[in-house]
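Please see the structure below; I have some questions.
Note that one protein chain of the assembly has been removed; the remaining protein chains are unaltered in position.
Presenting chain A:
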Amino acid sequence: MENIDAARLQMAFTLIFHIVFACIGMVMPFFMIVSHKKWLNTANPVYLQLTKAWQKGVAIFFVTGAVSGTALSFELGLLWPEFMEHAGPIIGMPFSLEGAAFFVEAIALGFYLYGWNKIPPKFHWFTGVIVGVAGVASGILVVSANGWMNAPSGFDYVDGQFLNIDPIKALLNPAWFTQALHMVLAAFTATGFAVAGIHAFQILRNKQKELHKKAFKIAITFGAIAAILQPISGDISAKDVAQRQPVKLAAMEAHYETSKGVPLYIGGIVDQEKKEVNYKIEIPKALSFLAFGDFNAEVKGLNDFPEDEIPNVAIVHYAFQVMVGLGGLLMFAGIFFFFSNWKKKHWFDKKLFWKVFAFLAPAGFIALEAGWIVTEVGRQPWIIHKIMRTTDAVTPMPGIVYSFYLYVVLYTILTITVAWLLRRQIKSLNSTLITTL
């Protein structure tokens, strides 16, 4: 394996892993504090038990997110030293602010986890709020650094030199808002549906129904709202990408020929040799409308971009289809939940209802990972859009493939262990009787 491929695989693999853990660590505190608030308001011990169960989940995911994040902060330099030498100072601001937010989160988490019966109840609850807010803040900040790679700004690029650096302008790069909005909603959707799905599965198994129903409702409410809002954010993102990175948009849609009134492809097999898409469903003029708000707008096709500036079209196109397909599905599931909660409460007694949500548990995360594949593979061959190629950024040290294998083994074991630990948590939760205090 070439060094560059190994480095890219390692980066992709560790990010895929980190994103799952970081999202859960970022979103679950919100479920936890809602349950905690309900416990404070109602004194119903089920909520206390649920809060404590979720707190353990938060602790486990926070630490796996934190250590994989520590590893990533080093990996940026270990794998892409040339990139970091130039980009580090420019995008330092989101990273240093993220570091500060993460610090605040760690301190607040310390208060929260160890604060039971030691600090005033309201303050204790409030530290949980800080955990959630600081977590989301660090997520938003770190996405700014990625946004900058897609929309480099805050410097002048003259003869291979980065001059007149303005770190604040780099922080506020044009891709930041759309990407951060999309990512935060995605994190809430994915975690909401995953957690709700796990609890739905427990309800199917007839375990601790009262607790799991309460848990399901809290998690699905967050997930469903985010899933329903997500298409709006997706539309903003698509229009933004169409302007800034037309080649990425063309790859997402596997759109080869520049033309007006371009149809939207659904599905289809990409033939990269012949530059065409077979077996697709076409929605007339829809791509022109979605990208530019005009049914007859011209959309530049891949054939009009230089050969060496085009990403792997098949991967980007398939990942995009998966993201949109699953995202749409979750939006309908969200609407379905609110409808049943509003008009058809008796559906909650049907097994099928819980089966649907148990089945959807992984869908959000699959969509989220697919979305990151769209944006990251779609950015190639650039590590900094139109400024630095990924091949020019990689470390000169040979043999990265071995470090890639090391991470594969390590993170696979870690994932299995975390899954096993969660199973044990649920088992223990199901076997304890709820005690009235």
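Observations on the structure shown:
Keep in mind that, in the parts below, a contact is a pair of C-beta atoms (placed from the backbone, for glycine too) under 8 Å apart; a residue touches a chain by one contact, two chains touch by 3 or more; residues count from 1.
One rule holds in what follows: contacts and distances are computed from a predicted model.
Missing chain, UniProt protein name, picked from "Branched-chain amino acid ABC transporter permease", "Multiple resistance and pH homeostasis protein G", "NADH-quinone oxidoreductase subunit C" or "Cytochrome bd-I ubiquinol oxidase subunit 2 apoprotein": "Cytochrome bd-I ubiquinol oxidase subunit 2 apoprotein". Contact with the chain that does not appear here is found for just one residue of A:P45, A:P167, A:P231 or A:P381, A:P167.
When the whole complex is considered, the residue among A:I4, A:L40 or A:I119 that touches the unshown chain is A:I119. Within the whole complex, the absent chain has one touching residue among A:L109, A:A180 or A:V270, and that is A:L109.
Within the entire complex, the positions of chain A that touch the omitted partner chain are 56, 59-60, 62-64, 66-71, 73-74, 76-78, 81-82, 84-86, 88-90, 92-93, 95-97, 99-100, 102-104, 106-111, 113-115, 118-119, 165-168, 395-399, 403, 406, 410, 414, 417, 421, 424-425, 427-429.
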